[in-house]
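Every protein chain of the complex appears in place save one, which is left out.
Labels for the chains are A, B and C, by order of writing; each one numbers its residues from 1.
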Amino acid sequence: MTREILFAGFGGQGILFCGKVMSYLGLVSGLEVSWLPSYGPEMRGGTANCHVIVSNDAVGSPIINNPTDLIVMNLPSFDKFENTVSPGGNIIIDSSLISKKTSRNDVNAHYIPATQMANEMGVPKLANMIMLGKLISVLAAVSLDQVKEALEKSVPPSKKELIEVNLKAIQAGYNFNSDI
Amino acid sequence: MIYIICGHYGSGKTEIAINLALSLDNATIIDLDIVNPYFRTADAKEKLESSNVRVITPQFANTNIDMPTVPAEVFSALTGEGNIIFDVGGDDAGAIALGQYNRFIKEKKYEVQFVINACRPMTENADDTIKLMREIEAASRLKVTKLINNTNLKSETTKEIISDGQDLVNKVSDATGIPIGAVSGKKELLDTIKTDFPKLPLELHLDFPWERGV
Amino acid sequence: MMETIFERPKALADVPFHYCPGCTHGIVHRLIAEVIDELGIEGDTIGVAPVGCAVFAYNYFNCDMQEAAHGRAPAVATGIKRANPENIIFTYQGDGDLAAIGTAETVHAATRSENITIIFLNNAIYGMTGGQMAPTSLVGQVTQTTPYGRKVEMQGYPIRMSEMLATLEGSSFIKRCSVDSIKNINDTRASIKKAFQCQIDKKGFSMVEVLSTCPTNWGLSPAESMDWLRDNMMPYYPLGVYKDVTGGDR
Partner (left out) sequence: MDKVLMKGNEAIAEAAIRANCRHFFGYPITPQTEISAYMAKRMSKVGGTFLQAESEVAAINMVYGAAGAGVRVMTSSSSPGISLKMEGLSYIAGADLPCVIVNIVRAGPGLGGIQPAQSDYFQAVKGGGHGDYRMIVIAPSSIQETVDCTIDAFDLADKYRMPVMLMGDGMLGQMMEPVSFPEVKTDHLPKKDWATTGTKMKRKANIINSLYIHPEELEEVILKREEKYNTIYETEVKYHTEGLENADVVLVAYGTTARIAKAAIALAKQNGIKAGLIRPITLWPFPTDIIAKTAPNVKCMISVEMSTGQMVEDIRLAVNGVCPVHFYGRTGGAVPTPTAIFEQIRRYA
């Protein structure tokens, strides 16, 4: 099993953090992982993306050219990466920020209004965790205990109190049924 | 007698100083070139010493160190007997180092020989040459007493080149009233020219590694 | 019975100096060695030698020494001090080293209040390379690279390092001295001692600037050089204490 997951959106949406939690999820599940961010000017407000590979085998190239899973949180990233997704792969789209639908019929599209849900929950910054919850449910590979363990490793000790609320957001995404 | 050999960079001061030292009895040659660490009296030290010439050089001459410190021995040589030849560094920059010995030099009989090579840039015409000479005089606080025509293009020197250089040296002499001491050059060439001035045939002592015999 | 009236300081190595006759490097080396003896710190002292005429300073002291690249002595000293804060570190630098190529290292060592001592020889000329303009060469001074005299519009003004470093919060003891007379030589010795004491007391950055001569490149006899120093350098570089906060706590 190898998942090549591309997270993409605006700087400030927590894209890199989202990928980091996913990497820790792989780590606590005993898998090989790699996490590669885009860095530099993009980090300071432009588009941001990161490549996460989770695999049973040693990770070769850490660069993803054709993701098996794409998580997009803005339109430019959707336009840029939509066609790179491997056939049979997943695209998870924040439908409160991207009104377009995918034109591809060889991938599974999951539309979730993550930003709107986060606002309604009173945690506007956690749309990224809602998206991650959706990805976890799509991949159906891990337990919530493992998610909690991964969060504990990703969040610095000074911000421990945020673990619970992050977990709630992940759960909301996990439970959201976008496929009706 | 103190002979001070000065002039423009690359005018041939060191070769003239070495030849002069070899021609005199009881001679001490002082390498006072604080400007350029290459092609200096120290290169001919062995040859000079085997001909009984005392050689005083900056202590780091011919080492890896670019530090032209002048040795205290110079003062002792100046207070002793015999002939002293100062091989001075190029231009006024090189002549500055003479300044500290001014008092000692003036107490003795001395000659300041200004070497001219008309083939060198910055001494191609009389005005520039005189200007440079005046700068050297100011830096050393000594007056030039003789001009030496050492015009040459190294191995490509011809008698025409020497005679062109003589025209320049004559002009400098006329304008300043400083007498011409000699025309210098390789003996074979000097033999081919006619001149009213004394000839100073040179045997060359500074060479490149590829010119040295095995 | 003979009485010893002149003795080589123990911290000074038993080798002849290479300096030109009349050069003041020798005097200042001796003063540093005397101070090291007086303070009894030879076994703890590490000196940093510069590039410049004092490039061989590492041969002249009996303490451990490091040679530094041109201008980098304060950075090298910082590295040594941070590796072992109990050692006493001094740098010995000329004007080109300290005030031109190494200005950044000097200023930042001072502003960090790096607990080191700098002995700064200012003779207004580059000696090692044969008499070119120094950052401290005076206006009008003729050097190999200012053949028509240093001109403000071309080369700017000579830099006063003691005054400049004294404005920095981090400097603790800054003094300008001279070695042109017995009285001033004694004062320089006392100032060097105070600078080392400042470091021993962990009070931060100290520097003693010493106005010095260069007979060879100035084209003057040693005696004339001393006159030139007094007549030309002292008016522009006044002697005195520019900073002294060693009395209280920082």
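The rule is simple: a contact is a pair of C-beta atoms (placed from the backbone, for glycine too) under 8 Å apart; a residue touches a chain by one contact, two chains touch by 3 or more.
Quick caveat: nothing in here was measured; it's all calculated off a predicted structure.
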| item | value |
| --- | --- |
| Listed residues C:Ile80, C:Met128 or C:Met226, member touching the removed chain | C:Ile80 |
| Where the unshown chain meets chain C, residue by residue | 42-46, 48-49, 55-56, 58-59, 61-69, 72, 75-84, 87, 104-105, 107-108 |
| Contacts of chain A with the absent chain, listed as residue ranges | 20, 23-24, 27-28, 32-37, 39-41, 59-63, 65, 153 |
| Footprint left on chain B by the chain that the document does not show | 60, 63-65 |
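Simple rule for what comes next: only the chains that are shown with their structure count from here on.
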| item | value |
| --- | --- |
| Distance from the mean Cα position of chain C to that of chain A, given in whole angstrom | 62 |
| Length of the line joining the C-alpha centres of chain B and chain C, rounded to whole Å | 37 |
| Chain B partner contacts - residues on chain C that touch it in the complex | 18-23, 53, 55, 128-131, 142, 144, 147, 215-222, 224-225 |
| Parts of chain B lying in touch with chain C, wherever the complex brings them together | 34-35, 59-60, 65-72, 74-75, 89, 92-93, 95-103, 135, 139-141 |
